[in-house]
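Only a single protein chain was left out; the remaining protein chains are all shown in position.
In order of appearance the chains are A and B, and numbering begins at 1 in each one.
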Amino acid sequence: MNYVLNDRESSKIVEFIKNFARKNSLWVLAYGTGCGAIEIPPTMTSRYDAERFSVRGAATPRQADVLLITGYLSVKTLKRVIRSYEQMQDPKYVIGFGSCTINGGMYWDSYNTIKQLDLYLPVDVYINGCMPRPEAVLAGFAKLQELIGKGEANGWKHYKENLEWYRQNQQKLIKNWKMPDYNW
Amino acid sequence: MTFWQTLGAVLLTILIAFISGLFYMGIRRKVIARIQNRYGPPVYQNFLDVMKLWFKESNIHHGIMQHLAPLWMMAMGVSTLLFIPIVYNSDFWANFTFKGDIILLLYLMVFGSLGFALGAGQTGNPNSAIGVTRGLSQLVGFELPWVIALIAVMIQYKTTSLTDLVAWQQQHHTWIAFEQPFAFIAALLVLPAMFRYSPYDIVVAPSELASGPASEFGGKYMGLMMSSGSIFMFAKLALIVDVFLGGATSWLWMIIKTLALYMIPVLWSTVNPRYRTEQAIWSLWRWPLIFAVIGLLIATV
Partner (left out) sequence: MADLIYENTVVNVVKEHFKDDIIDAKVRRQRRVELRTNTNNIESVLLFLKEKMGFLHLSHISCVDWIEENRFELVYILWHPQEKVNVLIKVDVDRLNPVAPNIDYIWPQANTYERELREMFGIQFEGLVGRHELILEDWDDLPPMRRDFDTLQYVMQNYTFRSGREDAQDVRETIAKRTGEEIPEFAKKYSR
């Protein structure tokens, strides 16, 4: 009659509760980088209502959990996005939105948009399409929730561990690097 | 009442206020969603939000005042709650009430906002500074009619004790809301401003101020603010129920009355856009103040 849980099992239960809370409360930073930002209002409002899946907007990076990169990302915006991302509190997730974040999309030969987002930020979920419709966005959120529930959405840990590599890639594009430290 | 009984009552009061406050906020989100023709989040969504915020693994602050700011809010919420008698004629749920608690509550309800303003000032975020200015302006706006309404009640019944007010209402089988309607109307009109709901949400204003004073608070600080917000919300509702709506003979009545009262600012806020700062203050100093002063005149005559 030994019901006392050992350490490993109890930490598993704690992790399960933590992940359950995290996946059911996603606060999305309201920051539109490209044309995809126009798909966010219908996703959030009454037609598609992302709030019923516990996805809600957050006003500032400090409060947010999810950073949506909505579409193309110019080098100038990348600097701000990195800064916003680093201000967010762990655990935090990134969703790459639209084909521009995956391989440059229709801006593949543009001189000032990046072609591959995961060189600069740790992306947990990609949503493809140009632009993805709100259904696709909701599917992306569902995928992210599934990953969080399994404890596999660990992009933020990966970013912290490989900060040097990410910094190298970022500084290759952003020549005038005047930024605060990580999570200042 | 032994020490342990008091402690148990206090802790249980805080716990029930916390849970019901979070549920009220969840109901609010659901109501707003239904009015906007959406399905809306589950009612327990706010519990998950608070849990998630407490489970955050990094929490940044920029100095000791910012570190303490949510604690001021929590201290205000808890202390306000504990000086309000919850259940009529019950020693166990009377908590710390004493003769003159209304006057103490008038002080306590301002204290947390001022402490939080100091903390928000230390973040150095310009949005915080603007939010604090607006918040203090609005505080001046709603404190005036609110205090005058309470003074009118205090003068009319010649008491500064919440217990006495509740006892009078229970013994005469009536509510002060009917006996002193002008003060009650003034209190109702300032209620959205006290909760910072639309049209008085100039302080948080997510789309223009990036949530104002709270813009640099993340992780556990945000979680503490949500918890204290729910407790303080319940405390304010309980105070108005005690003063104007006859108090409660049991926890069930208290919850029914506070929820019904809470629906008034909620429904009012869902259909209203945002005031500008000067509009907010003018709207608070016009009809609410007029009603409060009429109530005061009736009480003194």
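Just so it is clear, a residue touches a chain if its C-beta (ideal position, glycine included) is under 8 Å from a C-beta of that chain, and two chains touch if they have at least 3 such contacts.
Quick caveat: nothing in here was measured; it's all calculated off a predicted structure.
**Student:** Given the contact rule set out at the top, which of the displayed chains would the hidden chain touch in the full complex?
**Tutor:** A
**Student:** Quick one: say which of A:52, A:115 or A:133 touches the chain that got left out.
**Tutor:** A:115
**Student:** Could you tell me which of A:37, A:136 or A:173 touches the chain that is not displayed?
**Tutor:** Selected residue, touching the omitted chain: A:173.
**Student:** For review purposes, identify every residue of chain A that touches the missing chain, sorted by number.
**Tutor:** 75-76, 79, 102-104, 108-112, 114-116, 119, 172-176
The definition used in the following text is that only the chains that are shown with their structure count from here on.
**Student:** For chain A versus chain B, what separation do you get between their C-alpha means, in angstrom?
**Tutor:** 35
**Student:** Which residues, counting only chain B, touch chain A once they are in their complex?
**Tutor:** Within the complex, chain B touches chain A at residues 29, 33, 36-42, 45, 48-49, 51-52, 55-60, 127, 206-207, 209-211, 214-219, 222.
**Student:** What residues of chain A sit close enough to touch chain B in their complex?
**Tutor:** Residue list for chain A touching chain B: 17-18, 20-22, 24-25, 27, 30, 45-46, 49, 51-52, 54, 56-63, 65, 87-91, 183-184.
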